[in-house]
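The block that comes next holds chain A.
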Amino acid sequence: MSDHALVLRAVSKQFGAVRALAGASLTVRRGTLHAVLGENGAGKTTLMRIAFGMMAPDEGEVEIDGRPVTLSSSAAAIALGLGMVHQHFTLVPAMSAAENIALGGRGRLDLGAVAEQVRVLSARTGLAVDPDTRVDALGVGAQQRIEILKALHGNARTLILDEPTAVLTPTESEELFGWLRRFVAEGGTAVLVTHKLQEALSVADDVTVLRRGERVLTARAAEIDIVTLVRALTGEDRAPETRVRTPRSQTVGAVVAQLTDVSVRDARGVLRVHQANVTCHAGEIIGVAGVEGSGVHELLRVLAGRLTPTAGTVSLPDTVGFVPEDRLRDAVIEDFSLSENFALRGAAARRGRMPWPELRAHTARAMAAHDVRAPSPDVRAGTLSGGNQQKFVVGREMENRPALVIAENPVRGLDLRATEHVLRELAASAASGSAVVIFSTDVDELLPLADRMLVTFAGQVREVPVVRDAIARALVGAA
Partner candidate 1 sequence: MSIDAAEFMQASVRTATPLALAAYGELVVERAGVINLGLEGAMIAGAFGALVGASAGGIGAGFAMAVVAGCAATLLMAWVVLWLRADAVIAGTAVTLLALGLTGTLYRALYGAQGAALSVPTLAPVAVPGLHQLPWIGPAFFEQPLATYALYAMACGLWWWLPRTHAGLALRATGERPDAALAAGISPVTVRAWALLFGGAMGGLAGGVLVLAQVGTFAEGMSAGRGFIAIAIVVLGRWSPVGVALAALLFGSASQLQYVFQSLGWPVPYQLFLALPYVLTLLVLAGTQRRAAAPASLGAPLDTAP
Partner candidate 2 sequence: ASPKDAGKSAAAAFSVALLTPGSISDQSWNGGAYDGLLRIRDSLGADISHIQTKTPAEFEENFRQYGAKGYSLVFGHGFEFQDAAARVGPSFPNTVYVTTGGTRTSANVSAMSFAFEQPSFLAGVVAASVSQSGIIGCIGGTELPPVKAGFASFAQGVHFVNPNAKVVTAYIGNWDDAGAGKEQALAQVARGVDVIYQNADAAGLGIFQAAKDSKRVYVIGSNSNQNGVAPNVTLGSVVIDLPAAFMSMAREVKSGQFTPRVHVLDTRSGVMKWIVNPALRSAIPTRALQVVDSLEQHMRAGTFTPPAATGTR
């Protein structure tokens, strides 16, 4: 058997006018963990989908376990011992975790048995999943765990994970990596696509960097440093920014938003938030942390004015900017042009004609101001990369200088430069006098940014010091 579990050689792929891959290659040694890095749109996902048989390359070859293969579908890849965790969920929301994991099998379906296997797998990997819950009742973290278990369920020898940690909490990520290291140690092979450079350097054996559809670097992780990586990624010679914000302003601004004894019950009557009290001041950044189901999303939506609480009083400013977690569902309409998406803000109150020329010019100005890279304000929002979509959403919400900004996981899945850009925008907004509330699953993102930290647990909101340990304890309800 070959030393190489997976080889992609000189692969090209074109989507209409877009050249996603231009002769990219990837060589994954058996029994290693191989990190693949690249900016948004570099072609990482496309390459992985080709390896997994979901797409045919225009040119190039795929070798699995040293044998050249032509994959007609992902079924063929699965049969050859591949498993893949997709960047964008490929789960059926209306089905249980067990059903999702069983998808693709043959013959009789014994959900009880599948559920049992899932429990075993779950215990072995440390990825907590309840096999019987419907996926649409679960948060993104749990969904990601199901995606991973789904890939593992097929007894894959080679696992491809496309940005699996983007939605995991640091603890979950650590558990996953712990398990992946063991998987690799036992002879498995893993390909990990990620935007987190530190992560790549610390867990991977090898690193490959793609840029504009080409491989620009492959190296042993131990032999390179972060500066080399950044240079390969961006083609620019510079160090990554570590702090996007100067230390907090000492003066506390006026109160711009206040929740008093706010409680929220969901459609089924379950209490999600219990008597929360939150005050936001002008000029501060409030970090929010909380695990799924802790009521954090409900709290943020009340703050954003998108959810009316069942009890308590809410006082909000007139303008609230909201950057929701599920961009494609709650923030942009993919089939609308950027101008139209821009016009969404305030659309409810608008009367008479739409001033399109003005809106278009305004959109163009906002795009320039917020570094949204798109040919024109007339292109469909759906054709933008995720990073650019996010910059667009942030820019739109900032455009009329809201007194309060709520952002949920604002940099998830964004590459280095887009992440920096978005965080800088949020910091600038606070500097100019807005109150900014940022929720992130990755607490490490919040630490250098937040003036105050709120942590939700079981519907209760608690303020904690901006200190990693304190937050970590509060997340699980410990004092």
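Here are some notes:
Convention: contacts are C-beta pairs under 8 Å (C-beta built on N, C-alpha and C of every residue); 3 or more make two chains touch, one makes a residue touch a chain; residues count from 1.
A quick word on the picks: all candidates are chains of the complex that A comes from, given by their letters.
Since this is a predicted model, take the numbers as computed values, not measurements.
Which member of 1 or 2 touches chain A in this complex comes down to candidate 1.
Contact residues of chain A toward candidate 1 in the complex are 53-56, 73-78, 84, 86, 90-95, 99-100, 102-111, 150.
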